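Excluded from the complex is one protein chain; the other protein chains are retained at their positions.
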C-alpha cells in the first residue's frame, strides 16, 4: 500500500501543530502555547462541521449554535460546581461539575439534542433554504442567550478556575494544549472512520446524488440527520474546550460571525479533506495574530484573502499542496 | 387609550415590515433571477446609509443624501457584481456564501477605514418632522408614515416593473429559463448587472431612510440582513409576493410580540419578571414563526417555480 | 522556611526583571479603542496617561502597555493572557465594559495580578466574587441608578423605567427601584443593540407617566433620544450619567437639553484636583473630559500614590498602600469600602448649553458617602 501525498502532508500538519507550543516555550514566548491551543480547538469545531459540510454537503451556517451550547455547558456546570448549588429539576436535583470528562459528556449530549431539533426542521429543506434556516436558528439561540439573564446574558459567564482533568494540572498552558490536541486527533480519527464506513458511504453518496441514494433504499433524511447530529456534537465539544481556554463564555460564541468563521476554516484548508479544518484553523489563527498585530484593519485583508481563495484557489491549502482530491 | 396604542403598534409593525420588504425584495429578486445567495446585501444597506449621511452632512439636504444613497448603493452593487459576483453564478451555494461573507468583511472594515468608528448622524428632513393625529386620539410620527408610503410605492412599482415592462419580461424569462433568455438575444450579462444594481438600490434606500431614524454605523446591516433572510424563507425564496407577505408578517409579529408578550406574562407573574421572560421570548418569536411555517410548508408560503 | 522561599522568589523575580534603583511597575491597559464604544476607551486611556504625565518624576518608572479589546470579551481574555504570560505586567486596568471585566478580572486576580477598574463595576465583583487584588476606582454599577431612584422618589410620582434585557440592564432597574420603590408607571426590557424604539415610545406615551428613567448605553441611547424627541412625547427624561456624559452629548444634540442625570463627578465640581484635571486635559487633547477620563485619571493617581509607599513586588504592602487611597481625587473625597469599592458622593447633574457646547452642571447631591449594596456579600478578610 502506497502512502499518498495527502497522508504525508496530514502527518506533517499534525506534527507541526504539536511542535508549536514546545518551540514557543523554548523561545521564551509562552503565549504561543495559547495560540496553538486556539488552533486545535477551532480545528476541532471545523472538523465537526466538516462531517456535515464536507461529507454530507450540508452547508450549515449555524454551527455557532452548537459551539456556544458546548461553551455554556462548561460555564454553567462549572458555575454550579463553584457555588455548590445543584440544578433543581423539581423532582430531582443534579450537582454541577468541574470535571472535564463530565462536562464533555454533557456538552456532547446537549449539542446532539440541539442538532437533532434544528436538523429535524432544517433538513426538510435543501440548498439556500438550508443555509438560511440554520443561520436563523443559530440567531435564535444567540438572542436567547443574550436575553436569558440567569447565566449572565450579554455579559457572559466566567469560569474562575479552569475545569479539571483527572491527573493533570490544566492551568499549565502546555498541559491544556495537550488535552485539546488529543481530543482533536481523536476527532479526526473518528471522522476518518466515519468517512470510510457504511454510514459515510451513504452520507457522501447523498451529497452527490440524493435520488440515487433513495432509489437503492436508503432514506437520505435519516442519514443526514445523523450526520448533522454527530457534527453538532463535535462542535459542541470544541465549544466546551474553548470556554475553558478563555475561562469565559458569552453569547458572542453563538454569533453568526462564528458560524461564518468555521466555514472559512474549512475552505481555507480544503473542503472534504480530513485535515482541511486543521490546516485552515492554523492558517486562520496565524493570520489573525500576525495581521492583527500589524493593523487594526486585519479583517479587511482577511476578506481579500478569502475572496481570492474562493475565486481562484478552491482546493484550499491542502488542495494546493496535495493536488486533486481522490474518492475511492 | 388602549385602542390608540394598538393602532400605533400596528403602524410600527407595518413600518418595520415595509423596511424589511425593501431589503428582502432585492435579495429574493437576485436569487430568483441569478440563483445567487448574497450575504453582502446588508453591506449595501450600510453603503446607502453612509452615503446619505455623508452627503446630507456636506450639503445640508436630506433629499440630496437620499438620491446619493440610491446612486451609491446601485453603483456599489454594480461594481460588486462585475468584479466578484459574476464569477459565482456557476458555483455552488457554499462558494457564494463564502465569497459574499468575505465581501461583508471588506465592506465593513473598509467603511470603518473611510468614516471612522464613530456613528454618523443623519436627521429627519424638516418636511417630515413632527407628528400627525391618528384614530383613537393619539399621534403618530410623520416620518414613519412616510416610510410606509415609500414601501407601498416601491411594492407597486416593482409589481408594475415586473409585469408590464420589457425589463420585467426579461427578468421573468430569466427566472424561468436562463438559456432561453440567452437564445432570445438578451444580453444576459447586462441584465444581471442591472438586476443586481436594482436590488442594491432598494437596500440602499432602506438604509438611508432607517439611518435617519436610528444611527448610521458600521455593522448596521447585519441584523437587518438576517431578518430579511427570515422574511424570504417564510415567503418563499424567489417570490416578490412572498417577500411582501413575509416582511409584513415578520414586522407585525416582531412588534406585537415585543408589545404584547410581556403583558401576557404579566398576568402570570410579577411585572419585572414578566418583562424579562416576555422580552426573551419576544426576541425569539419570529424564529419560532419561521420554524412553524417551514414545518408546514418547507418551500415557504409562496414557493417559486424552482428552488 | 516559608519566608525564605518567598524571599528567594522575590530575588528571582528581581533577577528576571533586572534590578533597578526605583521599583519599576508595568501596567497592562486593556481598553476599547475601536468599534462603537471606542470613544469611552480613548477617553479612559487619555485620562490615565495625562495623570502619569502630570505626576512627573513620581511616575518615571511606570511603564504602560496598551491594547485594544475591540469590545470583545474573547479578545480581552486573550490580551490579558498575553500581558500576564509574555509581557509580565504587574497591574491590569482599563476595561470599560462589565462583560469584559467579568471575563478578565477573576482569572487575572487568581493569578496574583492586581486589577484596578477605571469604569466597570459588575455586582458579582463587589459581592460574592470580590478579591483583595481587585480595586474598583470608579463605582459599583448600581450606584448611579440608585442616585436617580433617590432623585425620582423626591421629585416624581409615576416614573416609567426602561433598560436593555441584559445583566447591566436588570441591575440598573433593580438599583433604581432600591431607592424609588416598586410602584413604577411601567417597566420595559428592550433588546440589546435595539435600534428602533417606536413600540416602546408608544407604550410610554400611553402609560400616563410623569417621568421616564432610561438606561440605554452607547448607540442605543443615542437612537432612543433622537426618536423620542421626534415622537412628540414630552415626559421628562432622567438617567444615569453614562447615557449623558461628555462623549455622547454632541451625538444626541439638543434633545438632551434639560435631562437630569447622575454622576460622581462633573467638570464644575469645585476642588483643586478637578480644576487641574480639566485644565490640563483640555490643553493636552483639546476637548472636554468625560467621567471616563476622570475615573481613569484617579486610577493612575492612585497607582502613583501606592508606588510611592511600597514595591509592587511586595503584594501585601502594595495592597495596603492602594487601600489607603491616599491621592487627590478629582471627586473630592474618596475612600474604599471593605470590598475595595468606592465610598463617594453622587450628584445629580443637568445637561446645559454652555456657549454652544452641551455639558453637565451639578444641581444637587443625591447621596453623601454612598456605599454599594453588595459589600455585605463580600467575604474578603
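We just call them A, B and C in the order they show up, numbering each chain from 1.
Following the convention adopted for this analysis, a residue touches a chain if its C-beta (ideal position, glycine included) is under 8 Å from a C-beta of that chain, and two chains touch if they have at least 3 such contacts.
One rule holds in what follows: contacts and distances are computed from a predicted model.
Student: Match the chain absent from this complex view to the correct UniProt protein name in "NADH-quinone oxidoreductase subunit H", "Membrane-bound hydrogenase subunit mbhJ", "Sarcosine oxidase subunit delta" or "ABC transporter ATP-binding protein".
Tutor: Spelling it out: the chain absent from the display is recorded in UniProt as "ABC transporter ATP-binding protein".
Student: Report, in label order, the displayed chains that the undisplayed chain touches.
Tutor: A
Student: Have a look at A:204, A:231 or A:255 and name the one touching the chain we're not showing.
Tutor: Residue touching the chain left out of view: A:204.
Student: Kindly state which of the options A:194, A:236 or A:306 is in contact with the chain not pictured.
Tutor: Of the candidates A:194, A:236 or A:306, A:194 is in touch with the missing chain.
Student: Which residues does chain A use to touch the chain missing from this display?
Tutor: Looking at chain A, the ones touching the missing chain are residues 193-194, 196-202, 204-205, 208-209, 211-220, 223, 226, 327-328.
The definition used in the following text is that only the chains that are shown with their structure count from here on.
Student: Would you kindly count the fewest steps from chain B to chain C, each step being a jump to a chain that touches the current one?
Tutor: 1
Student: Which of the two pairs, A-C or A-B, is linked by more C-beta contacts?
Tutor: Result of the comparison of A-C and A-B: A-B.
Student: Give me the residues of chain C that touch two or more other chains.
Tutor: 34, 165, 170, 189, 191
Student: Got the chain B residues that touch at least 2 other chains?
Tutor: 112, 276, 279-280, 283
Student: Under the touch definition given earlier, write down the residues of chain A that touch chain B in their complex.
Tutor: Checking each residue of chain A against chain B gives 53, 59, 61, 121, 124-129, 131-133, 135-137, 139-140, 143-144, 146-149, 256, 260, 263-264, 267, 271, 297, 299-300, 302-304, 306-307, 310-311, 314.
Student: What residues on chain C touch chain B, complex-wise?
Tutor: Touching chain B from chain C are residues 34-36, 38-39, 165, 170, 173, 187-191, 193, 195-196, 198-199, 202-203, 205-206, 219, 222-223, 226-227, 230-232, 251, 253.
Student: In the complex formed with chain A, which residues of chain B make contact?
Tutor: Answer in residue numbers: 31, 37, 84, 87, 93-95, 97-99, 101-106, 108-110, 112-113, 222, 226, 229-230, 232-233, 237, 276, 279-280, 283-284, 287-288, 290-291, 294-295, 298-300, 307.
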